[in-house]
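Here it is: the structure, laid out below.
Complex shown without one protein chain; remaining protein chains in place.
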């Protein structure tokens, strides 16, 4: 394989988005090159999911621009959005599996949409389901799956189409250590195949060990990017931001009245 | 406070439950005394959620018995189930917030059901929401909350009624380290007040540090209970059980074809 | 159930109504339009029945007398007629009155009577039967009996026409009943399932309520109240539209009869019950243990 040329596959420029009284994304700038693996970390409510949602253009910025491949948020239309979405694989934080479709059908649907041949669909789905350890559940409906199993189906669906860029929102939140490692291995392999990966997670310690680029989001702003982050440091920052939100007027005594006989 | 008498608040005896071709809970025996704090760990699909579901009697065992307070699974009826559920606080893995109710209304509903006075409801909800850092979002609808925020609302609802026993299914899966610590603190405080807590989680390393009782579930069986578990040891077991499920015929080469230009 | 619980239930219902305005409005309109069809049908039936009733009430029996009877004989016949069961009124029509009436009936063709040398019509009694007795059997039996009396020449009541009319009325009633049954069942089905769908859409809410320990009554009663309210709203909508249709129609059919007040009140109550039952039975599936 020839050495890959470095292109920017996704870029966010001066993005702002206001979401009601309590939250806004402010002046977000970030670029992802093809083949890059980026962790997006930040405390609960920092805006990770919102930022990803903008990237797959389920929501539009108030100002600024998002560019994904040839698609530009300010120019994209109803007609071009499906093309954009087919470049992107998305693992949703809440999975979004279709309830009345089996595991197989859920994944196959995402491939049918792009007009993939049935024989190829069967082959791909089999392989990916086997990889995430759910091939034996291919004919089950999502409601009969455990939380972690649903999450793995969501991941399988996102990677089935060999997207150019994968947006994974907290893809290991319901997984045990081993399943997490398997999923990360899968993501790394897909990444090695040329897919850019942007993975949102709250697990700063896990992320730390891989030496990949880490973007730290806090209160709707990018607090750090690219520089290595040290766990202790981020811990402090998180504590700060989390604590500042939480009203501290509560004393232990207040909660002490939970007591009962 | 007088030293609390040790009573068994929940017991599971010789429970078996078959769930289709792929999974069954087998010969589960376990007792929780009042005021106890128990972690239920196990890999994805081990049966943690299923076991909890049996405890709040949303599903019945094929054989064996579950006893929660004065309620016995073999004798409980449609009429007595509400009484049982009011003893129990439940944090669902998938949150189960009511979509067309605000954060406040979601929590208040659980209290109205028991006939709590409105003034008391207001006071409790305010206190708990403040504690989980979401008081400012009390009038928002679940769909506008981040994953972690929804999870905290689910926790708030579960503890609002001062239950005798709290079943928390993966209550920190969507939370960052700081929020996780806050939630655990909350659970410990509630526990200190006399509420027994049974918390299912896949995060064996986190659980390890607290020195509480840990039940290790694997493939529908209790593999270990009460003895201290060492991380390395459990890691090995998890690896084994996870790997044995995952078909290993996949070589790196298979996934390598993700590559594209 | 104490007062507080009752208040919470009403709260619940109000929140549900408020949060799903669009869906509720559509449900009420669907139900209202279905009910409109039912109630319009009822009004048409009512008017048909009153038309048939009026027509058959105009039915008269004519007892023709022999020529040149004594006054006493005539009076005796009249008294005997009035003594018969099922007779409402008996009036004497002299041959001259009869001719005048006949002239009127003929209208334009009456000049044909100008050629008559003498009045060929007999004196007669016009007999009006009581309402409940207007059947061809009864009239035939009266005719057969009176014809035997002294001084009576012939008794007529347009037997052929009357029987034909009777058959037609019966046919209309049967078809009306069949149609009514179909419309009634259709409307019940539509309403019942519309309410059911609104309950089904809140399946997760019901599940959550069960899981936090709500009694079945606590879950059910707000829904039942809501179903009843929807039924009432829909029936009121139907009544308003019916009134509009009535007002419009009676410009063209002046004799049109409207539904009675108490029937309308009954209709509203019926719809409330229907809505409540729809909610109730929709929930039975979910409230099982």
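For the reader, a short list of remarks on this structure follows.
We call the chains A, B and C, going by the order they appear; numbering starts again at 1 in every chain.
In this section, a contact is a pair of C-beta atoms (placed from the backbone, for glycine too) under 8 Å apart; a residue touches a chain by one contact, two chains touch by 3 or more.
Not measured: the values here are computed from a predicted model.
One chain is not depicted; across the entire complex it touches A, C. Interface with the hidden chain, as seen from subunit A, comprises residues 56, 58, 77-78, 81-86, 88, 90, 92, 96-101, 105, 109-110, 112-115, 117, 157, 161. Residues of subunit C that touch the chain left out of the display are 26, 29-30, 33-34, 36-37, 40, 102, 107-108, 111-112, 114-118, 120-121, 156, 158, 160, 170-172, 174-175, 178-179, 182-183, 185-186, 189-190, 193-194, 196-197, 201, 241, 245, 248-249, 252-253.
To be clear about the criterion, only the chains that are shown with their structure count from here on.
Of all chain pairs, the one linked by the largest number of contacting C-beta pairs is A-B.
Centrality annotation: B (chain centre taken as mean Cα position, compared with the mean over all protein Cα atoms).
Centre-to-centre separation between subunit B and subunit C, using Cα means, comes to 63 Å.
In whole angstrom, the spacing between the mean C-alpha positions of subunit A and subunit C is 67. Looking at subunit B, one finds that none of its residues touch two or more other chains.
Looking at subunit C, no residue sits in touch with two or more other chains.
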